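The other protein chains are all here in position, but one chain of the complex has been omitted.
Every chain is named by a letter (A and B) in the order it is written, and numbering of its residues begins at 1.
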Amino acid sequence: MAKGVAPYLLQACAVALSLSGCIAPPPEPGTRISDNLRVAERKHPRTEQENSVQNSAPKATLSSDNIAADAEFPNPGPFKLVTDKDGNELWQARGELGKFGGTLKLTSFGDGPKTFNCWDASDVESHGIGLMQFDSLVDIDPWTGKATPKLCKTVDVSPDGRVVTFTLRKGLKWSDGKPLTSDDVVFTFDTIVKDGWGEGSSKDTISIPTDYPVIKKVDDLTTTFTFKKPFSPFLLNLNAVTIAPRHVLLPVTKKGKAAFRPFWNVNVDPKTIVGSGPYILSQYIPAQRIEFKRNPNYHMVDKEGRRLPYLDKIVISIVKEQPQMILKFLGGEVDFLDARSVRGMDASVLKQKEKEGNFTLRNLGPDDGTVFLMFNMCRRKDPKTGKFYVDPVKQDWFNSLNFRKAVSHSIDRPSIVNNILRSVGYPLYTCQTTAGVYHNTDLKPITYSLEEAKKLLKEDGFVLKGDELFDKKGNRVEFDLITNAGNTIRDAVCIHIKEQLKLLGIKVNYAPIEFNAMINRTHTTLDWQAMMLGLSGSRLEPYSGANIWKSDGRMHEFDQRLPDEPDEKIQLKVTDARPWELELDKCLDTAAGSFDEKVRAENYKRAEAIAYEQEPLIFIYTNAVLTAARNTMGNYKPTPLAIYYTPKGSLHNLEEIYLKEGK
Amino acid sequence: MSTFLYIIKRFIQAVPLLFIISIIAFTLLKCTPIDPLASMRANPSVSRSAIKAEEERLGLNKPAPVQYFYWAGNALQGNLGISSTGAPVIERLTAHAGNTLMLNILVILLTWTIALPSGIYAAVHRAQFIDKVFGILSAIGMSMPAFLLAFLLMVLALVTGLLPIGGLTSADFGELSFFDQVIDIAHHLIIPVTVLTCISLAGIQRQVRSNLLDVLRADYVRTARAKGLPENRVIYKHALRNAINPLITILGFEFAGLLSGAALTEMVLSYPGLGKLTLDAMLTKDMNMVMASIMMGAIMLVTGNLFADVLLKFTDPRISHD
Partner (left out) sequence: MAAQAPALASTKVSRRTVFKGLWKDNVARAALIVLACFYAAAALADLITPYGMEFNDAAYGNAPATLIHIQDEKGNLTAPYVFHMQQENDPVTYKQIFVILPDTKYPIKLFCKGDPYKLLGLIPMDLHLFGVDAPARIFLLGADMNGRDNFSRLFFGAQKSLTIGFLGLLIAFPIGIIYGGISGYLGGLADNFMMRFAEAIMSIPSLYLLIGLAAILPLGMSSSQRFALITVILSFISWASLARVIRGMVLSIREEEFVQAAKSLGMTDFQNIIKHVIPQTSSYLIIAATLQVPNFILAESGLSLIGLGIQQPDASWGNMLKAALDQPNELVNQPWLLAPGFLIFVTILCFNCVGDVLRDVLDPKLAGGR
């Protein structure tokens, strides 16, 4: 028997050896061995400078010069209002003339939409589909990031900032032919949003809890919103609130909230959906496909006055796992991969196959989400048990600015972006990504320097004995780090942090936790020490982070204050905020209370600077937004500022997308 | 008549079993930190009041036994509740059940049509080369993890471009003619069916082979041979009928498994079947969905066992059940 095995063993060894390049002579300098391996020129030993150049990461600049899309698609200027022969006022699209017909094939991953009721949508997919079927009063200008009228003709803000007047265009119709008037606007904001029908959180994005605007119908086309105090985030966040068809939804609201939620859910008969957007649902097969057809009553025209949209149909294939989307795209089954579909590991393959697959891979710059490391700085006791939420020994470390800064300096962000994100990401040093409109460009990147970190720790009384760090009271510095389980990227980043902190003598116990459990800890029990978390943000309106940064915010997780009674409807009373927390609160409130761009910019930048100086959240990286579009997609002009929830995604001009000739 | 009584008796016995299963499943789900609202809490633009309203709606504040009775009462009336994705549980179950049924029936048909002849052949030509080959193949088939095989085939599909990559239908399915639709589905089914068939084929083929070998060793077979009967008749007329016996039990289990999906394989292949449905529901703590899936699986299992036992009674009168 041994005789039989021997030849196989020998063969296996031979294969293994040849695989490892043993048999062949060493490779020639300057040659390429394989796709990701080449041999350098043989020359003098590399100098220090050359070494650092070789290991360059994507430039850690804080400007937006990485964003190529700016130059690729210049700003065409605002929409032009045209009046057709029937007196309808229509916006004229700014792209080139396209041809009618065809089906655009998109793909999305996940379970599919949870509902087609746009006002009950609490997940990204359902929201995105809502944006395809329904329009809002205002839209975001893809080039300037300012609010521009969409369903409206004009938007006027009174000089004192308290009254906002919306004038609709003449001749707007729903997809069933009924007119879209200010009755629908009033119904949407005075009933659905105000009374919290459906998912109910829109109210908090367009107003502060004590100041919901008074809405008045002036005439069939005009409505006014009157606030007690100006609230500038109102306009930008208005884009996410779509106008509801009163003639369909009013009878439903009469039946009560329990009847409203399942209305237009995933079992809906598509023929009953009435929308104002370019495409309306035509068929839904659970877990497989969503199909949309053209809205014949859509109120935009192209340069020749023809009614948009161009495409006949849009089909979205639902795929459970992200890798499937890439495979479907490469296999030619879909035409487009939108924002957040392309991960780091897919980017190089896609880039290689651009020619062969007849598509273009574009980098739209940093995403608006951020990933950060956070310490539990809470100094309070749990009223139910009388014990501190966080061990007092650790409280001192986490509340020490030098400690946080030292940790921040020991994270090698460029290396994380290179190795773990495969260059499809950007190092992050502040709470605004470089794509943010109000980003403070004075803030410099945080250098990766273990020496600096050690110096800061020493200044604060931390002592390194051997390879263990002790604080000034003699306690060994050790803490637990958690993140949500099942995410390979987060795992890798946490392991990096653990290893780096080991070099400072700090012991980190890392454990990934299931998502639900993690949320429970941050929001309810406050039983955590250090956490790595990712949150979405906004490029256009930093106030959407108010829940995180304001000291009474629901998600002010680095020092979460819990309401004493679970029923507190009014804003939480905060008595123990740190001075910089209060200053941050003031900056955010001032910025939100003014429509003056200068005031807003100044205050948002100051808020960002405070967050940068105090580092309660140690920012690490953000993803890059990549899209891959087949070259047959006409009028596809993505910009870094106009990225909505997918499936609308980077298709800010969905109505003028068309399919060119050829495959 | 006695068979009928027997069936009734077994069904009555099954009822407490099903109750116990549902309680175990419910307890398990309740012990995990369920929070269907976790993603809402993690969204910075959602307010406290919105979350409160959602909690009320889902009834998360009531104590566990109350929730259980609430669920049980509804279930017995046929209302399996709303899944946390918004759709009623029954709709999602039936949609995915159809896909899984289709897959499993194909797999069972293929498996048995290949396993029976090859098992018999291997038994008859015992210890010869072909038997050894089958032996190795079936050993490999039984040891290979299903999800790994699924993944390897998917990568193969990607590299060669011959087969679609996961899923059940193509993007333009709606536009195809009926015939083309059938071809499209068949095309997508190739990888899942191959993976699942390979795995179960191995086990069944060995079972057939060893059963037949056992029977061939029995006394009455020796007698038949001694009587001078040709080998063919010995095998196909006498031995096979008895060898089939234990296989009927397995068929009963296959029936029970008809509606259970191979969760990991479906996950890798993005196949919209029951396994994936249940797996996702478990991972997102979709209470109603998980309870419904588990109960359905349990009911199928009990029915399958009953089916197998009854069949057994018919084919082998010696077996008496107490």
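Quick notes
Here, a residue touches a chain if its C-beta (ideal position, glycine included) is under 8 Å from a C-beta of that chain, and two chains touch if they have at least 3 such contacts.
None of these values were measured; they are calculated from a predicted model.
Check A:P270, A:G357 or A:P512 against the missing chain and you find that the one touching it is A:P512.
In the complete complex, the residue from A:G95, A:G196, A:G277 or A:G344 that touches the missing chain is A:G344. Listed here are the subunit B residues that touch the chain not shown: 16-17, 20-21, 24-25, 28-29, 31-33, 139-140, 142-145, 147-148, 151-152, 154-155, 158-159, 207, 210-211, 213-214, 246, 249, 260, 263-264, 267-268, 278-279, 282-283, 290, 293-294, 297-298, 301-302, 305, 308-309, 312, 319, 321-322.
Seen from subunit A, the chain kept out of the figure touches residues 1, 4-5, 19-27, 29, 33-40, 42-43, 45-46, 51, 54-59, 66, 323, 326-327, 344-349, 351-352, 412, 415, 418-420, 422-424, 480, 482, 485-488, 491-492, 494-496, 498-499, 509-514, 517, 521.
The rule is simple: only the chains that are shown with their structure count from here on.
Taking each chain's centre as the average of its CA atoms, subunit A and subunit B sit 40 Å apart. Subunit B makes touch with subunit A in their complex at residues 32-35, 38-50, 52-54, 57, 82, 85-88, 91-92, 95-96, 154, 158, 161, 164-175, 267, 270, 272, 276, 280, 285.
Across the interface of their complex, subunit B is touched by residues 103, 105, 107, 111-112, 114-115, 122-123, 196, 199-201, 203-205, 209, 261-262, 265-267, 283, 285-289, 291, 315, 317, 319-321, 324, 327-328, 330-331, 333-334, 514-517, 519-520, 523, 535-537, 544-545, 547-548, 554-555, 563, 566-569 of subunit A.
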